[in-house]
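The other protein chains are all here in position, but one chain of the complex has been omitted.
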Amino acid sequence: MADPMRIRAQAAGDKATVRVLMAHEMETGQRKDAAGKTIPAWFIQQVSAQLNGKMVMTAQWGPSVAKNPFLQFNIKGAKAGDKVGITWVDNRGDKRSDEATVT
Amino acid sequence: MKKFLMMSALLAATCAVPAQPKSSADAIAEYRAMLADGNPAELFEAKGEELWKTKRGPKNASLQQCDLGKGAGVVKGAFVELPRWFADTAQVQDLESRLLTCMERLQGFNAAEIAKTPFGKGEQINLEGLTAWISAESRGMKFKLSQAHAEERKNFELGKRAFFYRGGPYDFSCASCHSQPDKRIRLQDLPELTKNPGNGIGFAAWPAYRVSSGEMWSMQRRLNDCYRQQRFPYPGYASPVTIALGVYMGVNATGAESIAPALKR
Partner (left out) sequence: MNKKRISLAAAVLLVAACAAVPPAPDYDALTAQMMSGSFRDEGIAKVDRLQQDAANQACSKAQMANLPDVLAASIQQQALSTVRMPADGVFIGDWREGEKLAQNGRGMTWTDKSAATSANGGNCYNCHQISKAEVSFGTIGPSLYNYGKMRGISDPASAAARPIVEYTWTKLWNAKAYNACSGMPRFGHAGLLDETQLKHLMALILDPKSPVNQ
């Protein structure tokens, strides 16, 4: 099971700014190890965000996203106390979901 | 379409792709500003806090009784007073050295084995988290290393001499790169370490997450790679020269604010 994400969500006016740090190697599949063997690709392919259980954003990522990726976006209409859920799925089929409350 | 645009913008923010520069210095400053939010060091801080509180090792004990210099279990403010003299080991120790002591005495690990373990492997991975969290607990505080004990003063003198020690096939010393203001290697600014280089600079900026390699580097690792690039032989983990250099740099940094764990290229 992958390491937890760090999610912070702050309400300001009519929206909330959500910041997420994900722990993931994001291996491009282009690198070679010391022995010359290609390190297999291993990266997040899908990210989705929910507000109080309802899907508000989906994203499709590729191998060009950096290791331990940082994601920031706004949710219109989110307010303090709302629950923000983030889920990622990688090319191996591993997934991780974490939740945070909007402050 | 909106989603696609938003995703591209976010991708651009997360990828290490530099914008078209007005000047290369501007571009790099822009890149660093983009990275400043969401420092992956936070992931290591979270791990470190968990490790501190988790029962581990042959003795199945946590590190919560570890004395980092301000009393057993006191973490806040400890980082900015290290390295310092410890009576129980009769040594001046830095953070990593002290963690080895606690991991051995409290948890039953073999400190010598951990010291021999290469960076990024085995218990060294846990040290990344621990040093990240412990330094985070002193974030914003000012360095105030003690020079009250004779051994602390001796380490300062030895650290200073080590700093200026020229050797290896390139005749480099630490001073070759770190004894003048406003110098750089390629485009990497170099802190002047013979005096206080300012808040969050030099000694006050490590441990740090290095974006270029996606690695969390403690001061021990930073010193190790310095010596590698100086073309010196390999310094032992938490060896006397590394402690002495920590005292020299730390005392010089007195009054500077720590920003550890920081973010580096």
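So that you can tell them apart, the chains are marked A and B in the order they are listed, and the count of residues begins at 1 in each.
Methods note: a residue touches a chain if its C-beta (ideal position, glycine included) is under 8 Å from a C-beta of that chain, and two chains touch if they have at least 3 such contacts.
Just so it is clear, the model here is predicted, and its values are computed rather than measured.
Interchain touches from the omitted chain, evaluated on the whole complex, reach B. Between the chain not shown and the residues B:G108, B:G214, B:G236 or B:G255, the one that touches is B:G236.
Not every partner is drawn; the one left out touches chain B at residues 24, 154, 157-158, 160-162, 164-173, 175-177, 179-180, 182-187, 190, 194, 227-229, 231-236, 239-242, 244.
Basically, only the chains that are shown with their structure count from here on.
Distance between chain A and chain B, defined via averaged C-alpha coordinates, is recorded as 28 Å. Across the complex, chain A is touched by residues 3, 6-7, 10-11, 13-16, 35, 37-40, 42-43, 46-47, 209, 211, 214 of chain B. Chain A meets chain B in the complex at residues 3-4, 6, 19-21, 23, 25, 57-61, 64-73.
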